[in-house]
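Quick one: the structure is below, questions incoming.
Right after this comes chain A.
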Amino acid sequence: MALARFLLISALSMLVLYGLSVVASTAAYHGLGLDHQLDTGSRASDLTFGALGASAVVYNRRPLIRNGPQVILIGSSNFQHYSANAIASEMPGISASNMAVDGSNLEDFELVVNLAYEVLPALSSGRRTFVFGLWYGDFLGGDGVGREALKSELTRYGLYRKVEEDRAILKIPRSTLPVVAASLRPLIIMQRAWETITGVSTLVVQDILRQPHPPAIDLAAQDEAASPAEAEKRALIERRSAVGTRLDDDVLAKLMPIAKRISDAGDRLVLVDLPLPRWHAEGVPAATDYSRRKQAYLAAVLRMPGIYYLDMEGSATDEDFYDSVHLRPKACMGLAHRLGRALAGLPAPGETGLRPLKPDPSHS
Partner candidate 1 sequence: MRSSDIIEDLQTIFSDVLDLPDLRLTAESNASNVEGWDSLAHINLVVAIEKRYKIKFALAELRSLNNVGEMADLIVKKTSSPGAQ
Partner candidate 2 sequence: MRSSPVWEGLLASTMSLTSPQFLAFALAAVILLRLAPAGALRRVTIFGLNGIFLFSMVKAPVQLVPLAGFVLLGYGAILIAGRAKSGLWLGILVTGLVGIFIWLKRYPIVSAFPTFNFAFTVVGLSYILFRILHILIDVGQGCLRRPSFIAYLNYVFFFLSLLSGPIQRYEDFAPQEERRPPPPGWEEVNSSAKRVVLGYLMVIVMGSATNNFVEMAKAPFFDALGQSKVVFGIYLFALLTFAYLLNLFVNFAGYMNIVIGVGILAGIVLPENFDHPFRSESFLDLWSRWHITLSNWFKSYLFNPLLRMLGARWGTKNSIPYLGAIAFYVTFFVMALWHGTTSIFVVYGLFLGSGVTVNRLWQILMPKFFGKSNYKELSSRRWYFQLSRAATMSYLAIALTSFWIDGEQAAKLARSSGPAILFGSFLLMTVVGAGLGHLWEISAPKVRDILGWGQGGPVNEAKTLAVRSGTLRTIAIPMMALTLASAAAATVALFASRGLAGSSLPHAIVTLVLFTVTLAVTCVAGGVLDPPLSRYLSSRAPQRQADAAALWLGVRGFIVVSLAVVLNSAPAFIYQAF
């Protein structure tokens, strides 16, 4: 019957096209090295999953599935560009991943940790090291950009049913997750393309409407851009102070259960204090609040086996930042290597330690 044949060919051609796009996108991912590494700050991940990193954290967890020892970095945008490659290069035989999501806080870290545990194989238990890149901003309350992005990515294609505060409930069998994520690749790429288009279109429209818009700062420009001027510094401090003058106690309290979860699993957690420009750390009330209360809340957590602390607060000069929080790419790379070396110096798994680590003094 002509009609049945027509319908069949239509349906088949859609399926075939989709299949071809899955093949093409898989080839692209392979070419970009995304199969082997989850790094939300890398160019490849930016290109295909978007700069926020939430999409990569949800759909590119395959590289986490390995039995050998691995390091997993979790933080927000100022930890995103601590290159996983740089870290891994300082620790032979150990692989590294960066799961930092822009605009996330400690509550979101818990969600990301649970997302990691969802795919980490049982056999690798005890061989994983989580590294939290902390600054005072991680302890402020409220749903940030990161939480919204994570929620939207998790529920977008119907893989997860609901997102609660600390975990997302998976609808499909866990073992099928990598395959399903792989088959969604064409859609993810289309989504990325669409976001780029809407982003640039917004700039075009703003020009049509004669609205001023700051030019986007490319990664290449971040190295060269001038540090904020005095007026900008004041404006930035004002903006940051408006968010809140004190750390959120509820968020602070989250650190204990996260640490316990990781410690009980036999894995390690390294809490790293990330550097901030001095004018920022001294100018914003929440930052000074953080410095004051740090020792108190850390003391309890550090008593658990497998939890370590690394202070990198003084590791960068003001010139190393291109805005109030983010390091220039070159400086960031340097710090990533230092972090890698510090992590390499951790005691072997199984050994308990209250020992706080000092940054390596032989490098500037």
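Picked so that all candidates are chains of the complex that A comes from, given by their letters.
What we mean here is this: a residue touches a chain if its C-beta (ideal position, glycine included) is under 8 Å from a C-beta of that chain, and two chains touch if they have at least 3 such contacts; residues count from 1.
What you see is a predicted model; the values in this text were computed from it and never measured.
**Student:** Which numbered candidate touches chain A here in the complex: 1 or 2?
**Tutor:** 2
**Student:** Using the touch definition up top, name the residues of chain A that touch candidate 2 in the complex.
**Tutor:** 2-3, 5-14, 16-18, 152, 156-158, 186-187, 190-191, 193-194, 196-198, 200-211, 215-218, 220-221
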